[in-house]
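This report concerns only the one structure given below.
Entry: subunit A
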Amino acid sequence: MCSDNNFDDPGAMLLNGPRTRAFITGSEAVCEAVKRACVDMAIAYPITPQSESMHLIGDLYAKGYIKDYYRAENEFAVMAAVHGAALGGGRVFTATSGPGTLRAMEMFPVWAGARQPIVCAFMCRGVSLPPSIQPENIEMGMLLDTGMLMFHAENGQDFHDMILQAYLIAEQTDVHLPAGVFADGFFVTHTREEMMLPPEDFRLLPYDSNLAPVPTFDMETPPMRITRDPLLNKSNFISSSANASWHQEILAAAERARKHIRRFMGGLIEVENPGSKVFIAASGTAVSQSREAIRILQGEGIDAGLIKIKSIRPFPEQELKDAVEGADHIIVPEFNAGGWLAREIRASLDRNTRVTAGPRVFGGMTMPPWLIADEVKSAIQAAKVNGGN
Partner candidate 1 sequence: MYLSARVDKEKCIGCRLCITSCPEPNVFKFLPEEKLVEVNDSRCKACGLCTTVCPKDALKIS
Partner candidate 2 sequence: MRDSTYKVAAGPEGYLPPAAAVMGVELPDPGQAIMEGECVDQDTAMKAIASKLVSAENPVFFPGPLILWDWKPGVAEKAAALKDLAEAVGAKMIPMPDYRPKYPMINPAIEVNPNHPNLTIVHNKIDVCLFIGVHCHYANIALKIIRGGTDCYTIAVCAEAGHEEAMISLRDAGICELQRLRELVIELKGGMSR
């Protein structure tokens, strides 16, 4: 199904090409993306709220859009098998959620360390006991340092586009890292809304493993003697520094991704109402809630700007710094208890007293826009009381 079409510049096509309307769920949007991604192989394992998308991808396999597909035995095995398929030179896709992410945790740094451009969709949900199948993105806080690229989709449209863009970015020779495309479970996966899809016959070009910065394990690529993870059998300064340099190269690859993210995704962040004194900085569904909050605030005569953070790894430190240069308040709403995004933001800026790390809801709770609007108002109020700014 892949070689039928030839779009020389799928990146440009994705950004500017024609689109048609569809009223679909986030899970269906994933399916539409994978259908166009020229994927060789997908591996599935059930977990709510991800299962539906991998069912649909199973249907794609049955129709011939994907060459191989099966249900594996658990998430750790899925991520291991996907890794194997990528080492063997295939373009792969899989998806998981919450506890599934944590079950497979050990594999993610392996993907990055092995420089495999695996694209995985994470439909975030709660992870701790008591079990919760509900939306919450704490798992992202745990994946920040795994070496993978992390993109956070605001809605089904983003989810669709980012999956395709993720392949384009992840497979660049100078990047060649795994990319996680994150969406808040249910809020995105199970919400039906209007989306704009590229033409039915749009396809990414097939993956060419010869362009990889590491050899493919197929006994067709020199050198003949090539091992994954070879640094173990010496214990000394040389092998430690080679190991350290390897890790630095993974960090470097993520840095190199910035340029490609700007090209294929139009930037690491999107800013609305630049120059505002108050900003809401958010990612994922919290962005949508914030848009509504801004509307509420505008109704009350309060001007607030919005920073939508699309790329969590690499993190847009400089873009953020520039965007809030003249701002007095930055409100960071989040769907998790730990507040990882606020921590990222506070660690990147100066004058941290400006940052309000909240509101935060979790356990599946919805974040009503007024909660964010209230936080904006109380930050402004507090500043007035303190006579600051």
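As a convention for this text, a residue touches a chain if its C-beta (ideal position, glycine included) is under 8 Å from a C-beta of that chain, and two chains touch if they have at least 3 such contacts; residues count from 1.
A word on the picks: all candidates are chains of the complex that A comes from, given by their letters.
Nothing here was measured: the structure is a model prediction, and the numbers come from that model.
Novice: Which numbered candidate, 1 or 2, lies in contact with subunit A within the complex?
Specialist: 2
Novice: So in the complex, the part of subunit A that touches candidate 2 is made up of which residues?
Specialist: 115, 172-174, 176, 211-215, 220-227, 230-231, 233-234, 238-239, 241-242, 244-246, 248-249, 251-253, 255-256, 258-259, 262, 318-319
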